[in-house]
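Left out: one protein chain. Kept in place: all the others.
Chain nomenclature is as follows: A, B and C, assigned in order of appearance, with residue numbering initiated at 1 for each chain independently.
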Amino acid sequence: MKNLAMIMPEPGGPLQLVERLVPEPGPREAVMRVRATSMNYHDLVNLKGMLKFGPWPRVPMTDGSGEIVAVGAQVRSLAVGDRVNATFTPEWLSGRPTPAARRVVLGDTTDGCLQQYLALDERSFVKVPAHLTDDEAATIPCAGVTAWSSLAAGGIKPGDVVLAEGTGGVSLYTVQLAKAAGARVILTSSSDDKLAVGRSLGADHCVNYRTTPDWAAAVRELTNGRGADIVVDVGGASTLAGSVRAAAMGGTVAIMGVLGGSMSAELPLSTAMQANLHLVGITVGSVADHTDCNRAIEQAGFRPHISHRFAWTQMPEAMATMESQQHVGKIVVTVP
Amino acid sequence: MKNLAMIMPEPGGPLQLVERLVPEPGPREAVMRVRATSMNYHDLVNLKGMLKFGPWPRVPMTDGSGEIVAVGAQVRSLAVGDRVNATFTPEWLSGRPTPAARRVVLGDTTDGCLQQYLALDERSFVKVPAHLTDDEAATIPCAGVTAWSSLAAGGIKPGDVVLAEGTGGVSLYTVQLAKAAGARVILTSSSDDKLAVGRSLGADHCVNYRTTPDWAAAVRELTNGRGADIVVDVGGASTLAGSVRAAAMGGTVAIMGVLGGSMSAELPLSTAMQANLHLVGITVGSVADHTDCNRAIEQAGFRPHISHRFAWTQMPEAMATMESQQHVGKIVVTVP
Amino acid sequence: MKNLAMIMPEPGGPLQLVERLVPEPGPREAVMRVRATSMNYHDLVNLKGMLKFGPWPRVPMTDGSGEIVAVGAQVRSLAVGDRVNATFTPEWLSGRPTPAARRVVLGDTTDGCLQQYLALDERSFVKVPAHLTDDEAATIPCAGVTAWSSLAAGGIKPGDVVLAEGTGGVSLYTVQLAKAAGARVILTSSSDDKLAVGRSLGADHCVNYRTTPDWAAAVRELTNGRGADIVVDVGGASTLAGSVRAAAMGGTVAIMGVLGGSMSAELPLSTAMQANLHLVGITVGSVADHTDCNRAIEQAGFRPHISHRFAWTQMPEAMATMESQQHVGKIVVTVP
Partner (left out) sequence: MKNLAMIMPEPGGPLQLVERLVPEPGPREAVMRVRATSMNYHDLVNLKGMLKFGPWPRVPMTDGSGEIVAVGAQVRSLAVGDRVNATFTPEWLSGRPTPAARRVVLGDTTDGCLQQYLALDERSFVKVPAHLTDDEAATIPCAGVTAWSSLAAGGIKPGDVVLAEGTGGVSLYTVQLAKAAGARVILTSSSDDKLAVGRSLGADHCVNYRTTPDWAAAVRELTNGRGADIVVDVGGASTLAGSVRAAAMGGTVAIMGVLGGSMSAELPLSTAMQANLHLVGITVGSVADHTDCNRAIEQAGFRPHISHRFAWTQMPEAMATMESQQHVGKIVVTVP
């Protein structure tokens, strides 16, 4: 049986379609027939050849959804036909992150999801919310779980105010998951059109930072001076100072973003201290976090926003769409 | 200016209407014009004279809602006209409970809310959800905050399964707050009529324990064998064993209840250990917990269920209603 | 190469010495040459045939220490010569317990440590504190990690008061780990001789519950009425009521014990509620917990107390010693 795969032969090299063997599951492994993947910023970085370490060639793309088509003899938690996600860091099963547990990242440090068949330990697959299509489910592993972990890091509870910055995948998942958790959500963007999408997904307040440059002040005003309990900062250098000023005393700023283009950012130290802020570095999440996230999505019943879909032969177009920030929410790439 | 008050002259003695002076606020105090109170099981215990300690006479009833009519010179957080709750333990402001912080309980260890005017430190009042009537707001301080603290003790998150036992005030608040937090809720009762009320408030599954005596098994079945993440056990001796069996591994059983009529209960120790349960004793909550609870209710926009309303001259009828368990949700007593 | 092993041919059947093949490590596995094991109450239950489920025959004994003698090709975290512990639940790597992660228990549900060679996934071994002998290290996996998890469940901090009940392995580890964490420790026993051992390990106060039957009251007196912040209850039915009465408001009672001989216990519900207690079921701990525990022991530099050592041909004597409670701390069984 053939396993068609797209591979990167070398850093940044153009993708090549190859034919491989369908993997046989080991005793505790299962094999997923991949149906869709979705693109995240780190995939773009990878595809552009900026992750210099090997192995080469390598199948790119972290996110993946599909169904189980084979299981090893000792597999207990999965059955053929189960609809699943592969997980971002398949060896980080639960609990605190460690360098060892976070070493393997699908697509970045080992073969990823831009192929038809993927074998992993049974513990590395997570069932998808039943009401989602494969395309929709493929958007969860990186963006959805990052949003989930950010809100969990802030101990979200009903009545909290959550600030989501921008309208990419993490931000719109933040809107939807925060609403599912009973929070009030403020969303920022430079585009009223994109904000309209966010509003349709549940955002309570929208702030266009082009017309309202001091969006942090706007957040304080919308909260009677209190600030946001949880800020999901995806912008990094371009947003961190505002995020800190927008946060409530004792609040949490989830930091993950190098979208601002810089590896470091100016931190308003005195403000962060006086407000007893928690700034928490987020790197997606464990398999257990992903499981919780999917369970929450299934209970809430919402659907993620997909603005673009591409065939896997259109990877360059998908990359260009993300680079030019035309997308809102997620970009899906289907696997034939 | 007169302050009409109902007092208990001695343990269990019939209530008497007296006329007192309206309190002057101290420099950091505010005075609430009480509009409504609601009855809880501990109020019934108090009214029946089972709390033998003084002081006597004493104005009973812990719960209270109304508006601020006077503030001391140094008050900063309240203004005349603010609609507020008095808090259950007005000196437990925040954080961990201590015997000192929990010593004062309105109505039990000092004058409570069955009077027209009540003066407290400004920090002991909490603003009520704007959309609630006085009657509705009066149901929060004991029942609402207990439900809130129970769910918080279990670290509720979207997608969790919550088990609420019975249809009294705490249980129905558990239903509504758990739904606001994105949980799936299972509700038990001996009455299909009462379950119907719970269902109308959002309960996802209803189990009549008269027709389904092994309700714990039913909970496991409804959760594919996993059990409930959070169990709010109000029954104590009559329910604890079932609550433990119904809980998921690593789950939380909030214990508060002596409604079962006994001061102790049989704990299935081996089950509790094997499931790594957290059993957490709940005594309402701090002023900060109450503040969070009210904020969540306001954001969620729900209304508590009041099955009976009485004038304060009808306190015996209110007591009889609670004792015979005719009520569903809350019993309100208005203050003229 | 031969692997000598002691096997249980059937539930409770006498142990038999057999010769097996030394296991070859899988790609991510390592092989430990076992040097010592230690006996815990659950091992006794297992050896007496009370765990009816298979597989049969089975090598008993959970605890194990030794050194790595072979590693698979992909192993990164271990090298030949590393001195290690096998872990109690080798698949519960980190984080919250789940039924799947806790399914495998060495000696109980699969072959354990009463053999010369044991192969496990590299992630299931934990380096032992460098200053300990193999015999000493063999006492950690069940008793040491249980004590560690109990104290962690209570969020131990310097200045806390910890109550350890009895002088078995868990209790004496509780004494030593609690002292390492800066706590004040109260120890109970029916024997002044055993208490003397506990005192030599650091216990600050010793209470002989034969001469002081109301040991819970003694704990309150020793703490000016405040009670113990953390109680490690190993007795279950025989001690739980006292443990609850001995605990401070907001304190934690770690429950694990069925040493009292009953599967359930009377819980003073009203006291547990009024004191806002956390009762937490403990089942040893994850590999990450074990790692933390070993790191703490190494930093503290203490040695566990071993009262009896037996050769593996003396298993009946070891069992009799535990049953008659002659031991203090740990019973070690060496593997030739």
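Here is the rule we use: a contact is a pair of C-beta atoms (placed from the backbone, for glycine too) under 8 Å apart; a residue touches a chain by one contact, two chains touch by 3 or more.
All values derive from a computational prediction rather than experimental measurement.
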item	value
Residue among C:D111, C:D134, C:E165 or C:D292 that touches the chain left out of view	C:D292
Contact residue for the chain not shown (choose from A:M1, A:L21 or A:M273)	A:M273
Contacting the left-out chain in the complete assembly, out of A:M256, A:C293, A:M322 or A:V335	A:M256
Chain A, residues in touch with the chain not shown (by the definition above)	96-99, 102, 236-237, 240-241, 249-250, 255-258, 262-283
Residues of chain C in contact with the chain not shown	152, 155-159, 177, 180-184, 292, 295-300
Positions on chain B where the hidden chain makes contact	76-77, 93-96, 98, 100-101, 123, 286, 288
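Following the convention adopted for this analysis, only the chains that are shown with their structure count from here on.
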item	value
Interface numbering overlap (same over half, different under half) for chain B and chain C	same
Contacts with two or more other chains, residues of chain C listed in rising order	96, 98
